[in-house]
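Sharing a structure, written as structure tokens. Questions coming.
Removed: one protein chain of the complex. Kept in place: all other protein chains.
The first chain written gets the first letter, and so on, giving A and B; residue counts start at 1 in each chain.
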Amino acid sequence: MSSEPLLRVENLKTQFFTDAGTVRAVDGISFEVYEGEIVGLVGESGAGKSVASMSLLRLVERPGEIVGGEVTYKGETVFGLEEGPDGELREREEMLSNEAVRERIRGNEIAVIFQDPMESLNPVFTVGGQLREVIELNRGLSKEAARAEAIEMLREVGIPDPEERYEEYPHQFSGGMRQRVLIAMALACEPSLIVADEPTTALDVTVEGQIIDLVDELQAKYDTSFIWVTHDMGVVAEICDRVNVMYLGEIVEQAPVDELFHDTKHPYTRALLNSMPRPDRTVAELEPIEGVMPEAISPPSGCRFHPRCPDAREVCRRVHPEPEEVARADSHPHNAACLKHDAFDVGYDGSAPLEGDPRTTAGGSGGEGGE
Amino acid sequence: MAVGESQLESGTESDEGVEARVGWRYTLARIADDTTARWGLYIVAVVLLVALYAFVDSNLSRLTLGAVSDYTFANAIPIFDHPTRIPDPGEGRANVPPAFHPEGTLEYPLGTDRNGRDYFTRIVYGTQVSVMVGLISTVLGLVGGTIIGAVAGYYGGAIDDVLMRAIETLYSIPPLILVIVFTVFVGGANIWYAVLGVGLAFVPVFARIIRSQVLSVREMDYIEAARAAGVRDRHIILRHVVPNSFAPVLVYATLQIGVTILIVAGLSFLGYGAQPPTPDWGQMLNTSHGYMHSNIWLSIWPGLAIVITIMGFNLFGDGLQDALDPRIDD
Partner (left out) sequence: MGLLRYTGYRLLQAIPVLIGISVITFLLANLGPGDPVSLMLHGQEHDQELIRAIEQRYGLDKPLHERYVTYMSGLFRGDLGQSIHHNRPVADLMLDRIGPTLLLVLSAYAFALVTAIPLGVLAAKRRNEPTDHVSRLVALFGVSTPSFWIGIVLILIFAVTLGWFPSSGLIYPWRPPSTYRSIDGHLELYYESFRHLLLPMIALGTLQMATIMRVERTQMIESLQGEYVKLARAYGVSERTILRKHAFQVAQLPIITIVGLNLSTAIGGAVLIETVFNINGMGRLFINAISQNDYQLVMGITMMLGTLFVVGVIITDISYAYIDPRVTYGETD
């Protein structure tokens, strides 16, 4: 692994300005992706994973907006703000224009595999035609060459009779087959990074397994980096090299995958792991996470996880922890944003535990009263 | 998706299950919030008030101002088509231009017609005819459509097939054509037959909506339960099925009032609706068409009145649709 990351995200903030108030969907996250690795972005739905991954390509739609932070890809500033002479934030000069992001980054440098294979392909164009258009656009190939490449990619992702199926429409493909098409589309652009946004969520388990094997195999072959967005710790264990755990718009733990599983440093990650079905455990042993994730529109004070945290103490209600390095593994830091670690030194040990059922102590934020 | 009938109904299919989230209070609140619906409501309210006013005040003061209105509601019961007093052409000043015209006078704000009748009074009375016609024929279409649609949807099978073919047939004859043939051949150019004809012409529209609603409601558990408990079919249809499929129909009916007024105006314009001297807007346009070069305004005012009225109902219907459809959020 090289020392300079392929993608560096620093303190990224994306907010949605709705009538009900500002939703801080992504609230200052930082992470890196190095060449050839698969980085997981894990969390419950609503944690801000998808918004974060779309922010990397500046694909946030209104009323959402990236309001802060920096995204650097191969040394180029995809997004970056600086303070102007008048004290206002403004876009940095070296930030790529909309045109440049669209033409140079989207597709040919960073490609996306979408969540919903049933809806992501245009119903009125042939599968092959859609694939060809994307290849033409991102690789600068002629129509014929793009067509040949599209058929080749369909074969590559395991679609039988690719020549015939090239002419078919999306509704003639099963969900798993459509997801393969989407993977083919991403790979065909020969990007250095692929953002896979919960690509297997909509599929049934057997197909999910096939798709994951396929990605694993193709990733080894093409040496593409991946950001794998998921809520499924099982998938993370299977394919990711390093993992970022998100909770309510923030990254709460960041570590190489083995480290994360064996030396979990954040109570939320632990809760996620405990709620995961495993062959060595019965259903009765599953421990669902207590409570409901609060709305990002009015996050709890202090540590955002404290209303649901079994280890929460009085101090957690007051002090908001930023991720700190709490251990090191394979030259990668193991960061966690939990006050119980010594790195924080805010008097956690001396603080009184929060009383009672975690759900009832959800201070300041209604789990359900948001609307 | 299969083509054919399903496409014809696509506009209404999506409205299924509206009740699940929508109560009357919620709907009213959304109407109040919706600018479109509010404006529609204002216009409709004004139009209704004008119609009501014409009904109550049969002795508008301007009748005595020299201009003659041939028609007053009170002495024209039962309602339409009773020529009361054929005006004496010399009684009022004919062809007075509107008040803003240099030769106009405030006495006749919209001018007078060839017979010296005050146009403003006639426009006001015309409101009555249009509103009554629009409402009554829509209700007729709604009632007829509800009965046929409910029966077809509830019983299904052969009954459904026969009824729906009949509905499709009726639907295939362009409404204006059907209404003209009905009015003239069955009734003999009388506005009541026109009202009946328009109602008939719009039975298919309502029957289709009701049927597709009923089809979706029919399978619900509580209907099954009622059937299992031995409740009679007619009772089930009237008490359970129809009320539960009414929300989208209501929206449609509101929008349909506009269409109905449009058709009746066309009918009267052709001379087969309201008969002179009844002051009906379409009929006024018919009369003024012959001499539109000499007094342009006589062709403008009734049209504007029609447009404003229909626009009111359309705005209200659009707003109602937004309010009842939880999917659309602006």
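One rule holds for everything that comes next: a contact is a pair of C-beta atoms (placed from the backbone, for glycine too) under 8 Å apart; a residue touches a chain by one contact, two chains touch by 3 or more.
In this text the structure is predicted, and so the values were computed from the model without any measurement.
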Problem - Contact list for the unshown chain, restricted to visible chains - result: A, B
Fill in the blank from the handout: In the whole complex, of A:Ser55, A:Thr72 or A:Ser120, the residue touching the missing chain would be A:Ser120
Completion exercise
Out of B:Ile147, B:Ile173 or B:Leu250, the sole contact with the unshown chain comes from B:Ile173
Problem - Contact partner of the left-out chain, one of B:Ala37, B:Leu110, B:Ile236 or B:Ile310 - result: B:Ile310
Fill in the blank from the handout: Considering the complete complex, of A:Pro5, A:Gly64, A:Gly107 or A:Pro321, the missing chain is touched by A:Gly107
Handout entry: Residues from chain A at the interface with the omitted partner, ascending
Key = 57, 59, 102-103, 105-108, 111-112, 114, 116, 119-126, 133-134, 137-138, 169, 171, 182, 185, 189
Completion exercise
Note that chain B touches the absent chain at residues 1-8, 10, 165-166, 168-178, 180-182, 184-188, 258, 262-263, 265-266, 269-270, 272, 282, 285, 289, 292-293, 296, 299-300, 302-303, 306-307, 310-311, 314-315, 330
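As a convention for this text, only the chains that are shown with their structure count from here on.
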Exercise for the section: Just give me the whole-number Å value for how far the CA centre of chain A lies from that of chain B. Expected result: 55
